[in-house]
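Every protein chain except one is present and positioned as in the full complex.
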Amino acid sequence: MSMFPSIDIAGTGLDVDQTWIDTISSNVANADDAATPGSAIYQDQEVVATASPSAPGNNNGSGVQVQSVNVSTAPGVLVSDPGNPLANNAGLVEYPNVDIGHQMTSLVQAQAGYEANANVLGNSDAAYKAILAIKA
Amino acid sequence: MIPPITPVTAVAAASPAAAAPGAAAASSGTSGTSGASFSNVLGSALDSLNATTSNASTLAVEGATGQANVADVTVASTEAQLAVQMATTTRDDAVTAFNSIMSMAAG
Partner (left out) sequence: MDGLNQTEVLMADAVQSINILNFALDAIQQRQQTIANNISNQDTSGFQANVVDFENSLASAMQNGGTASATTVPEGLASGTNGNNVSESAELSLESQTNLENQSVANSLQSEFSMLSTAITG
């Protein structure tokens, strides 16, 4: 932590929210990538965040960090589409197991989080400047 | 080439404010205030000027490395500036008084 810990912490929040938004974007962009059943398919990714560890003596936190990006192992969704060039002998095509509704909900959360952290960043900057303006 | 930087020793924990009852002392982790030495300076004990300015320098360095908080650093540096002002004013008054006395020694 620097002399301006609130700014550092807000920064970590922005980083994690950005990673979250990027991951959601990837999921949504690849959700319609059809594949022949049995071949490689896009797997949904989920960001898992954890509170950043604090140095001894710091009781007020160090922000947040990405603990892991979990890649789903769920099987894809089989859809009947005999006309599709990728369809197998049974006329089936496989789509990634991405829950678009869940992605949209997550996106709203991530964006709200990003905005809140940006708010903290701006306000903390102004607050520290108020202290730095003190002079004899 | 930049000369090697000597290690900074930890600033002693905050000392209680000047005499009056009900004074509150800061309890702020590793950084400290120079309340007692600052009040001594204002009471014209010029030895404490050194302690006040030295404390400000130490805190400034600790602040730069994230070991002190901005409130303590700013207050200490402002106190040091006032302490120097005080010492300068005291010295100027002393010099003026000395000169007045010397000019009175007329035959």
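Chains: A and B, in written order; residue numbering restarts at 1 for each.
Please note the rule applied: a contact is a pair of C-beta atoms (placed from the backbone, for glycine too) under 8 Å apart; a residue touches a chain by one contact, two chains touch by 3 or more.
Just so you know, these numbers come straight off a predicted model, no measurement behind them.
Which of A:Ala31, A:Leu86 or A:Ala116 touches the hidden chain is settled by the complete complex: it is A:Ala116.
The missing chain, though absent from the display, is touched by one residue of A:Pro5, A:Pro37, A:Gly76 or A:Pro96; that residue is A:Pro5. Even with one chain removed from view, subunit B keeps its contact list with that chain: residues 16-28, 31, 33, 35, 38-39, 42-43, 69-72, 75, 78-79, 82, 85-86, 89. In the full complex, subunit A makes contact with the omitted chain through residues 5-6, 9-10, 12-13, 16, 20, 48-51, 59-64, 109-110, 112-113, 116-117, 119-120, 123-124, 126-127, 130-131, 133-136.
The rule is simple: only the chains that are shown with their structure count from here on.
A straight line joining the Cα centres of subunit A and subunit B is 49 Å long.
Only residues 1-4, 57, 128, 131-132, 134-136 of subunit A touch subunit B when the two sit together in their complex.
Of all the residues in subunit B, the ones that touch subunit A in their complex are 29-30, 63-64, 66, 68-71, 73-75, 78, 81-82, 85.
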